[in-house]
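Only one protein chain is missing from this complex, and each of the others stays in its spot.
In order of appearance the chains are A, B and C, and numbering begins at 1 in each one.
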Amino acid sequence: MSTGVWLIGARGSVATTAIAGAAAVAAGLAAPTGCVTELPDFAAARLPGLGDLVFGGHDIAGTALAKRAEQLVRARVVPAGLPELVADDLAAADAEIRPGVRVPVEDGDQAAAAAVLAADITAFRERRGLDRVVVINVASTEPPATPNPAHDSLAALSGALAAGTAALPASSLYAYAALTAGCPYVDFTPSTGARLPAIDELARTRGLPYAGRDGKTGETLLKSVLAPMFAQRALLVRAWSGTNLLGGGDGATLADPAAAEAKNVSKQTVLRETLGHPVDGEVHIDYVPELGDWKTAWDHVLFEGFLGVRMNLQFTWQGCDSALAAPLILDLARLMALAHESGQAGPVRELAFFFKDPVGEADHSLAAQYDALRAWAGAR
Amino acid sequence: MSTGVWLIGARGSVATTAIAGAAAVAAGLAAPTGCVTELPDFAAARLPGLGDLVFGGHDIAGTALAKRAEQLVRARVVPAGLPELVADDLAAADAEIRPGVRVPVEDGDQAAAAAVLAADITAFRERRGLDRVVVINVASTEPPATPNPAHDSLAALSGALAAGTAALPASSLYAYAALTAGCPYVDFTPSTGARLPAIDELARTRGLPYAGRDGKTGETLLKSVLAPMFAQRALLVRAWSGTNLLGGGDGATLADPAAAEAKNVSKQTVLRETLGHPVDGEVHIDYVPELGDWKTAWDHVLFEGFLGVRMNLQFTWQGCDSALAAPLILDLARLMALAHESGQAGPVRELAFFFKDPVGEADHSLAAQYDALRAWAGAR
Amino acid sequence: MSTGVWLIGARGSVATTAIAGAAAVAAGLAAPTGCVTELPDFAAARLPGLGDLVFGGHDIAGTALAKRAEQLVRARVVPAGLPELVADDLAAADAEIRPGVRVPVEDGDQAAAAAVLAADITAFRERRGLDRVVVINVASTEPPATPNPAHDSLAALSGALAAGTAALPASSLYAYAALTAGCPYVDFTPSTGARLPAIDELARTRGLPYAGRDGKTGETLLKSVLAPMFAQRALLVRAWSGTNLLGGGDGATLADPAAAEAKNVSKQTVLRETLGHPVDGEVHIDYVPELGDWKTAWDHVLFEGFLGVRMNLQFTWQGCDSALAAPLILDLARLMALAHESGQAGPVRELAFFFKDPVGEADHSLAAQYDALRAWAGAR
Partner (left out) sequence: MSTGVWLIGARGSVATTAIAGAAAVAAGLAAPTGCVTELPDFAAARLPGLGDLVFGGHDIAGTALAKRAEQLVRARVVPAGLPELVADDLAAADAEIRPGVRVPVEDGDQAAAAAVLAADITAFRERRGLDRVVVINVASTEPPATPNPAHDSLAALSGALAAGTAALPASSLYAYAALTAGCPYVDFTPSTGARLPAIDELARTRGLPYAGRDGKTGETLLKSVLAPMFAQRALLVRAWSGTNLLGGGDGATLADPAAAEAKNVSKQTVLRETLGHPVDGEVHIDYVPELGDWKTAWDHVLFEGFLGVRMNLQFTWQGCDSALAAPLILDLARLMALAHESGQAGPVRELAFFFKDPVGEADHSLAAQYDALRAWAGAR
């Protein structure tokens, strides 16, 4: 299966790391550490090979991938020397990146903009002779979308677009374009993307799968194993507080309180749903530019045991955002190719393992999510 | 089902907290926080009620439970005022505590000693009209046992005992006595207990269940959810280092390097078996008397992600040992009563959820262990 | 020297702990741990004895000190049994507590209110035959004061008060009352208190010393030794981020963003002034009611070493606010008695050791502050 991977934000850190890394792994220059689909549990699944992925995408920036890769060397994300070794792969992807739409999408003619975006993707699929293209949003986080009646149904949305109304946030415009181009779509960020009834209806109507949202690579990943531990041990969590120090582009975006709010909501869900009761405590997201592509999360969990004794757990997670996210992008491209191949339409709930705020009802326990993912991939 | 709970180390912190706590919960003075068997998942299981448990045990110390409970108030384990409110229950249990055997068991006539211990338990069962008695070892940790041919089979052990040889460590002598008295047996400590082929054979011969060993209430509990997370995310753990600061009786015992070694071995198993490869890093157990009944564990996990990027996770767990262990004692008493009632013999692998070093082959993932436990309890 | 200690917020946790603790130490029931003035360096200073302090104060609450002390036993601040042993001392202080003014001070006649407060203090001094009374504000933190021309000079303030204008925040009204009653005054909170030109002028005019503000008992205390370490080692601090989890009354007050802002400003000063440049990073104050009288501060310091290498320091401070603050109240009472006795007027800069935001220009290094304090106390 020749599979295209079309990245929204294709010149960002996550995208560049994914493209360089896929090339490095395919060339035997690096192990596929962090790629879930390379685990033995997925050996029998009918997934496209890592080396069969073909990259392209949209971006509003114009910096060459080779230059971005060198920046990532200095940021300690990509090993020294690697960009030179995969220079051809970076150049090939570079040639497939088209200009994106700016946020906010001020131009009223979103129908025309979506048509251009969809045409870019279709042209990529045809030019490269691909069986399918999976579109994945790894662009910077948007603020929460303003409610709009055009979001409520495909008919309403179509009417608004036909009337020249700018009804969609950029991430949803990309989702709309991807689906109209016949492509599966993944929200790796907390932006709105496909999470509107109108877009969901579009996916179902076209018989296309979508997944998301907000890849979990740090604090929420830990919550998804620690919260079930407290629940299964009948220990009562009294307060769960967290501070996230983020550098890089996402940190800057989240310094905008509205965007932070979007991220916060998805971070809290896992606790409330796993523990079965609301939990005290705030989650802070601080932009610390000097951290670069790295992030540090500190969480403090105050819990109660037998006879009311108060105890606590603290953890500090010091991770490199792109190194954590990039292999999951490759996983999602392969798994969504499988979903598409097998004719699945609408939200793919079985990919909840990857997301902070998964579509549909889902168990928030990582272990349960892994079991569901494995079973799903094996059955296709 | 009227169920006796016979505690080896019945005047220790864990036992005293369990006895006082069971009374408090039965009287509606406290919630059953920390009691796994009180979760909705176990509501349909045919378990004895918390209020139906009757306590007794062996101990080499003579301090009254009421006095021990007051010490635990000062140690911030038991709430102020509670000992007075459950004074009758403490006195009732006090009246059922018999002198234990000293460690090391220097008197050669272990057969006679075992007979006395078994007679104590039998008399308790008859005097209180109990359907069954579950024997649980919560005494201080022993050093690892010296290998002895008498451990290899029930025949060899019987021969050695008949010959007046002191072949067994104290914990195993208690297990031997419990089983000969027809009682299920649980090792909550890392001591040898029932983990000898001869004792295992005795349990099977008598048709009795046993379980263990070494209750997980801190660092290993966290390892059993964090190690699967790294494995399922294909992140490569390069080194896992830990330092445990323990006060109280167990800390003092574990200051003995031989006993520490016993505990260390069970602590490392979970990592190697979950991650599928040996992992660098040491585990320290320091005795810090000033910590009293509290313990602090700090772990540092160095792991590798995509393209070899090194990241790390640290956690600090600050817990009260008795508050964590006591409700599990009540759980184990109830679950072993169920095992006995349903005729199960030999090691009960489905109780691996509770132990650092579970008997038999077991998945070391806490989530898998919980699922196994729930299924087992529901099916009986 | 018989010295009165008049506490604003006399029924709060800090005040109750200070009163009970002074009695316990004087009676030989407890060591003076945490009392700086009990160190050998201060043995020769002409300070009133801990046992010679006589307590009274203002409070808007009416709960008896004996009851507050029992609450502090349950909160693990005061040892079980102590309230009974010092019951007479608590009762004696109780009898000297008068109703305080409510915040905000809405009644326009602040001149009359101040006269009542001053009369309360004067009556206490005369009734108990005290050489002097030190007034210390340990009430809940106020929001920052609204600028008002009446704050600029004593003449302007006197005019406003005479005109019946409510120009002062409550903390400043107490400071005004204390000084007009001829008493030294200490701000232990970040509230405005004596930090207005008009009140400073009043103190100088009356020849009275004052000190403050905002006792440092956690994060800032650590900053005052760690920031100089970085500076003296020529290590470049790139970002210093902090999260403070507070329970208890102060946490609730600081949940008010305006009050938090007051506290934040004083917390940041030490970094900028010690390191000589502004430092990136936010400081959060979260109210976590379940923490009770305890607080947890986590700080993350990102710093740069030779050749630009980025490193980090993290610390977690888990402290009991009242246990940290109460002995400093006793220290300040004794030291301010000395300042008064020796005729010092205006701000006592040499007490910067105790405060987050000390009056006047001051070295923010704790070591330098300690040296200055010791020299000052020895020379009086």
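Some points to look at:
In the analysis below, contacts are C-beta pairs under 8 Å (C-beta built on N, C-alpha and C of every residue); 3 or more make two chains touch, one makes a residue touch a chain.
What you see is a predicted model; the values in this text were computed from it and never measured.
The chain not displayed here makes contact, within the full complex, with A, B, C. The missing chain, though absent from the display, is touched by one residue of C:152, C:201, C:273 or C:304; that residue is C:304.
Within the complete assembly, A:80 is the residue of A:80, A:95, A:116 or A:155 that touches the hidden chain.
Contact with the omitted chain, checked across B:67, B:238, B:349 or B:380, is made by B:238.
Although one chain is not drawn, the whole complex shows that of B:49, B:149, B:289 or B:360 it is B:289 that touches it.
Residues of chain C in contact with the chain left out of this view: 17, 20-21, 24, 30-36, 38-39, 76-79, 82, 221-222, 225-226, 228-229, 232-236, 304-309, 311-320, 322-324, 326-327, 353, 365-368, 370.
Not every partner is drawn; the one left out touches chain B at residues 238-239, 241, 243, 245, 280-282, 284, 286, 288-291, 296, 298, 300, 302, 310, 312, 314, 316. As for the chain not pictured, it touches chain A at residues 73-74, 76, 80, 316, 318.
Here, only the chains that are shown with their structure count from here on.
Contact with two or more other chains is made by residues 76, 316, 318 of chain B.
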